[in-house]
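Here the structure is laid out as structure tokens; the discussion comes afterwards.
Removed: one protein chain of the complex. Kept in place: all other protein chains.
Moving on to chain A:
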Amino acid sequence: MSYAATHDQHDDHHGAPKGFFQRWCMSTNHKDIGTLYLIFALTMFFIGGSFAMLIRAELFKPGLQLMQPYFFNQLTTMHALVMIFGAIMPAFVGLGNWMIPLMVGAPDMALPRMNNLSFWILPFAFVLLLSTLFLPGGGPAGGWTMYPPLSLQSDSLAYVVFAVHLMGISSIMGAINIIATILNMRAPGMDLLKMPVFVWSWLITAFLLIAVMPVLAGAVTMLLTDKYFGTNFFNPGGGGDPVLYQHIFWFFGHPEVYIMILPAFGIISEIVPTFARKPIFGYKAMVFAIACIAFLSFIVWAHHMFAVGLPLGAEIFFMYATMLISVPTGVKVFNWVATMWGGSMTFETPMLFAIAFIILFTIGGFSGLMLALVPADFQYHDTYFVVAHFHYVLVTGALFAIIAAAYYWMPKWTGNMYNEFWGKVHFWNSVIWVNVLFFPQHFLGLAGMPRRIPDYNVAFANFNMISSIGGFLFGASQLIFLGVLIHCAFFSKKKATDRVWEGAKGLEWTVPSPAPHHTFEMPPVIHDDELAHGHVND
């Protein structure tokens, strides 16, 4: 390549390129890459969801109906890995990709080629991970946490470890890109404390990702060397300790939990003010609350390990540190409610999902507070109560926020309005069946039903059957979502306006719908009145 040839290398096409490979595999466009992330996440959501359907089918009745226990264990492990690393995280990165440059007035992400690499690693990583299901010996079956010594018994370990390495590389590069975009690419006048809360939430999330994904890489590398190269990190006979793995894993794992919820907080903080037609209550408090939660996430990891035999002092420290998190989280919930207070509210589908998020995520938060109590946790640990807890925060929390975001921003992405009637049908089906699915699991757990088992005592039969029915119908409801998305993208006749929502504020609503292939090629002039948080006093 000569210097002359590179001289005019800017991405100066006015529209999207024509060739399929050119457009999607060589992209440096944040919107196209964001779309790829979102489509990938949706695909993984249905693959992980089909695992969940099989799990609930097996648990429909006591006794073994459909599968061998070992395959059941593979399903629970894969369901978690696919949903966490394949669905929720890429969906947030996709939303960040699409919206952060639009929200801060940047032409694209700071490092567009690395952005493309971050995405394209993922499909390959998941091919590697999912292929283990078809290998002799099957996929990983020791749970997504991969605790040794159990995880070391599986032949698929090397595949899983390398898949996790790839996902980690992807996440770290994605996070670096997001930080560089937010800190370096903002349009003049977009001060840090004028940024939308969604951008703030992603800035802090990206920091968490860079801080903890390498720790996970280290932990799984130790698993790899313990299994294949004869090290003794987790072998007490050689001076190691399997609990060491749990410490390292959860030092990653707890911030990871917030990686999956902080962007959701950001989304809800965008949607609620739009449909309440009021600025968010306590903008600065919302930002500081996110930062507080992120800080606390580094000093609470051992609350996942209360029953493993920690020294008493450690149990007490981690119990109190964990309960502290409810303070900034409480601030957030209070401020969302206060934002709605006295607002001129309308209840379009994104708002319905956002309100459901606030209520149901809070339920998940309360059950988390119960789990934080050491003496009580000895009863709850590894029961269905834990399953109910984290599905309330991840399904009705993270996933509902992603669905809300999809409805909220789809008109901006596609230029078409989604069908409000079917959106509401999707909402009511989702919100009813998700509670039928997960609420009984609280009682199952309190009554002592352990998690990760294919068979159970007949005493648990009724609630499991109710839960499974809820599960099947919740799963089926998501097909409505798929239908609404496809209709909106390709068939909807109703064009979206630029502002889309009457109460919407922020730079992303000043560009046309659908957002052109290139936006803000010149830094926009920012008028504080256009911003949701243009005049921050509180």
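Rule of thumb we're sticking to: contacts are C-beta pairs under 8 Å (C-beta built on N, C-alpha and C of every residue); 3 or more make two chains touch, one makes a residue touch a chain; residues count from 1.
Everything that follows uses one rule, which is that contacts and distances are computed from a predicted model.
Participant: Among "FAD-binding molybdopterin dehydrogenase", "Amino acid/amide ABC transporter membrane protein 1, HAAT family", "Dihydroorotase" or "cytochrome-c oxidase", go ahead and choose the protein name stored in UniProt for the chain not displayed.
Facilitator: UniProt protein name of the non-displayed chain: "cytochrome-c oxidase".
Participant: Of A:108, A:270 or A:348, which residue touches the hidden chain?
Facilitator: Per the contact definition at the top, the residue touching the missing chain is A:108.
Participant: Please pick, from A:37, A:72, A:85 or A:120, the residue that touches the omitted chain in the full complex.
Facilitator: A:120
Participant: If the hidden chain were put back, which of A:143, A:240, A:448 or A:534 would touch it?
Facilitator: That would be A:240, which touches the missing chain.
Participant: Looking at the full complex, which residue from A:165, A:194, A:254 or A:505 touches the chain that isn't shown here?
Facilitator: A:165
Participant: Of A:145, A:225 or A:497, which residue touches the hidden chain?
Facilitator: A:225
Participant: For chain A, which positions touch the chain that isn't shown here?
Facilitator: Output for chain A: 1, 3, 6-7, 9-12, 17, 22, 25-28, 106-108, 110-114, 116-117, 120-121, 123-125, 127-128, 155, 158-159, 161-163, 165-166, 169, 172, 175-177, 179-180, 183-185, 210-215, 217-219, 221-222, 224-226, 228-233, 235-241, 243-244, 247-248, 251, 309, 311, 518, 520-523.
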